[in-house]
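And then chain A:
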Amino acid sequence: MNKTRLTKIIVLLILSFSLLLSSFNATAQLNVMTTTGMIADLTQNIGGEHIKATALMGSGVDPHLYKATQGDLRRLTRSDIILYNGLHLEGKMQDIFKKMARKMAVFPISSQIPKEHLIQHNIHADPHIWFDVALWQQAGQRVLAILKEQDPQHQDDYEQNAKHYFAQLESLHQWIISEIQTIPESRRILITAHDAFGYFGRAYDIKVMGLQGVSTASEFGLQDIKHLKDIIVKNQVRAVFVESSVSPRFIQALVKGVEAEGTPLSIGGELYSDAMGKSNSPTGNYIGMVKFNVRTIVDALK
Partner candidate 1 sequence: MTHKSSPLENSPLSVKYLSMRYHHKPVLTDVSFEIPEGKTIAIVGPNGAGKSTLLKGIMGLEPIMEGQVNFFGEPLANQRLATAYVPQREEIDWDFPINVLDVVLMGRHGHLKLWQRPSQIDHEIAEQALKDLQMWDFKDRQISELSGGQQQRVFLARALAQKANLYLMDEPFAGVDVATEKTIIELFKDLKSKGKTIICVHHDLNTVGEYFDWIIFINARLVAAGPVEEVLTKENLSKTYGGRLSLLNDLTEKMYRTQLNKAHDTD
Partner candidate 2 sequence: MDAFTLINPPSLWDNWLAFWSFEDMNVLWVLIGSILLGMSASVIGGFAFLRRRSLIGDALAHAALPGVMMAFLLFQTRDPLIMFLGAVTSSFIGFFLIDWLPKNTKIKADAALAITLSFFFALGLMLLSFIQGLEVSNKSGLDKILFGQAAAMTEEDIRLLAVVTIFILVTVSLFFQKFRLIAFNQTYAKTIGLAVNRYELLLALLIVMSVVVGLQLVGVVLMAAVLLTPIAAARYWSSQLSHILIIAASLGALSAIISTQISYLAPAMPTGPWMVVSLSMLFIISLIFAPKKGLLKRYLEHKALRQKVSEENILRTLYKLVERQSFQHHHFNQADILGLRSVPADCLQNTLKLLCKKSLITSDPKGFKLTEKGLEKAIQLTRRHRLWENYLNEQADLTPDQVHQQAERIEHILTDEQEAQLRLELTNSLLDPHGNPIPDASNHVSPQLKKVQEPLT
């Protein structure tokens, strides 16, 4: 009798302990804050069930001009790991991250990419690394290393997830190459609101041009419009693209101007450049967004 009672108690104890453990495991999810949705998506895919990645900047937000609110700062300080793009993408927040890095786990995911892989613009490198899928994979390697270091307990799971995801990225990369090849070479010109597609152009053999510079914070004037118009007319460009995170008015004005001067030009569609689509839509993840962009470009230029 006593024995059975004792075993019952022991069983109960073990049960409750394991329950406790499992519930501990559930709450032990790493809380990762990222700046852009692309980084959050990448991190979530590598981290899987062990982490919860959240992006500070939602759909359609321009990271170049984003100003952090007090609420943002609170969310950042409460997280376990902060990942940001770096290379001055988050123009106004870079300094905050540098300060936070003294006390917290804050990492720029672009830091391990060799310099020769980056496109240099004057003094700064082009930050839009996610448009070259291969380069993005390098950033993924960095994320993987950070997660393994911060949470060595689940190293193997991370490795497994990364392998799986990188394979997806690899096939995406190949798909883009073949898709872009379907555009006749003379028409492979991509004109957008700002210079976000530099890596895309380099990786997939398409000429790119933006109305504004690498950062949307830079001003542009009439000459910049004229310059683009000259290129459009000279190369017989048929379509230009607006970006979801940049005011469409500039490209609209450009198109109307070219049309009024007698050259047909249309807006090829809206590309997701510095931010992804709405969270539950097909463009709400990195792969979906890139695919959407490529399809839009191919459809308009083919």
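Picked so that all candidates are chains of the complex that A comes from, given by their letters.
In this text, contacts are C-beta pairs under 8 Å (C-beta built on N, C-alpha and C of every residue); 3 or more make two chains touch, one makes a residue touch a chain; residues count from 1.
This is a predicted model, so every value here is computed, not measured.
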For chain A, the touching partner in this complex, picked from 1 or 2, is candidate 2
Candidate 2 partner contacts - residues on chain A that touch it in the complex | 58-62, 65-67, 69, 119, 126, 198-199, 201-202, 205-209, 213, 218-227, 229-231, 234, 243-250, 252-254, 256-258, 260-261, 278-279
